[in-house]
Each structure stands twice: as structure tokens, then as C-alpha cells.
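Structure incoming, see below.
All protein chains of the complex are present and in place, except for one that has been dropped.
The block that comes next holds subunit A.
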Amino acid sequence: MTLGLLGGGGGDNGGSSGATPNESSVSNAKVLGQECSSSYKGEAELELGLGLSLGGGGGGKAKPSSAWDRVSTVGGSVSGTKRAADSVSHEAGSPTAGSQVVGWPPIRAYRMNSLINQAKAQRAEEDKSGGDKNNPDDVSVTKTGAVNKTEKNHLGFVKVNMDGVRIGRKVDLNSHSSYENLAQTLEDMFFMPAKSTGCEKEPGMKLSKLLDETSEFVLTYEDKEGDWMLVGDVPWRMFLSSVRRLRIMRTSEANGLAPRYQEKNERLRIKPI
């Protein structure tokens, strides 16, 4: 089984569709046509040779003509290959491009998470105190501080693994507002067919609703105590504060987990993985 093309596997900006990250690559349509006829200084000026045949020194000026032909052929065919199905799509022009490109702007994850966590804390505090931070009766600041204490600094991105899939992913929980939202993202990540690249086709897996009891896979999570639970049983906020990582498990393996609507105190727990 191979995964869909979703760009840098290490992270996901939580975009709801997950559709565009890969189209960010080489969306500059004019390049594909112009590669061999750059209007900027003819390539005749460029003494390209297969520098491999030189022992040392940079640049490489040896030009065995057959090798050069081979290189330029490769280059030519590359320029003709379309990476994205619709190479004319310029995501760069769209105002939301910045938020959908993986790893851009180049800000480290812990810094992003910290900003997000602080923004949430401030909003929570403002909600409580009506915007007046200096209210002496308002203990929401410290209370918010306490909430933040239980949040891990990397709460934003948690790891997600799926049975049968070697490559783990990360999903930004902060950018999701509900279980439905999260399930949709995960389905896009793990079940969507690959974006057609012109290079190969992917058989798509049938879409399975992760929150649906009857589907082939279920969504589970490991909580702070190291126990694995079914996702969806507790209020979303409570889930956020206790989740450590996620796992998409085959339903057949989830036998030890309680049926979805059982009482919380009767909930069975399966062994940590």
C-alpha cells in the first residue's frame, strides 16, 4: 500500500483538505515550457558538460558530446513532465497559499505551537474576564496558566500511525475544532488516492469513516496515562488535554476496546502498544 501525495510527511498544517501541499511544488507553469529556451541569456553561454568526468575542481568543463546529449535529453524530458495534474494552477497567487504550503513560512513547530497555545490562552482569558486583564477577582490568568501546564509544548502536532503503514504522520490538533474535523483530515491523509502526477497512478482505498463503528478501521488514541482509548468518547476539549498520540487501528484488532457508547467507568482498556 502506498500513501497519497501529501508533501512533507513530517508535518501537516492542518489544512482541511490536505489537497494543495504538493501542488505547491513547481506550480510555476512557465518554467516547464521554458526550461530550454530561457529568455535570460541563452544557454549557449553556459558551458555545461558532464562535470563528472573531471577529477577535481568545481564547475566541470569537460564536454564529451555524447554524455552532454544524454544529459540534455534527460533534462528535456523532465521539462516536459508535468508534476501536478493541472500545472497551470498557481497556488502562489491565492491569498491562502501561505497557510497551505508545507513548511512555509519557515517557522519551527515549537514556536508555532507556542504562539497558538498562547493565543488560545488569551482568548480563554478574555472570554472569562470580558477582556479586562486587571480584574483582581479574575483568577483566569493563573487558571489559564494551569491549563497550559498540562498541555505539552508540542500539543499542536501529535503523531498518527496507521496499522499496516510504515510511515507515520503528524497532525496539528490545534487547527481542528471537532472530532469530525479531525477524522476528515486523517481520512484525507491516509485514505485519499495519490494526486495524479502524470508519473504513476494510485489505486485509492475505499473511504472509511473513522468514527463509524461499522468501518474497517477505528481511530484510537493514547492518553497521558499510557492507555489506549477509542476516540470520540469524551468532550473534544478533554480529549485535547489528554491525547498523546493517535493510531488508526483495524477494527478487528480493537476488540479489547469498549463499544463506543459504553459508560466511561466501565470502559475497558487495552494494553499500551
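Quick note on the criterion: a contact is a pair of C-beta atoms (placed from the backbone, for glycine too) under 8 Å apart; a residue touches a chain by one contact, two chains touch by 3 or more; residues count from 1.
The definition used in the following text is that contacts and distances are computed from a predicted model.
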Undisplayed chain, where the name is taken from the UniProt record, one of "Aldehyde dehydrogenase (NAD(P)(+)) ald5", "F-box domain-containing protein", "Mitochondrial import inner membrane translocase subunit" or "Interferon alpha/beta receptor 2 isoform X3": "F-box domain-containing protein"
Footprint left on subunit A by the chain that the document does not show: 2-3, 5-12, 22, 24-26, 28, 30-32, 34-35, 38, 40-41, 43, 46, 48-52, 54-60, 71-72, 74-75, 77-79, 81, 83, 92, 95-99, 101-112, 114-115, 118-119, 121-122, 133-134, 136, 138-139, 141-142, 144-145, 148-155, 157, 159, 166-170, 194, 197, 199-200, 202
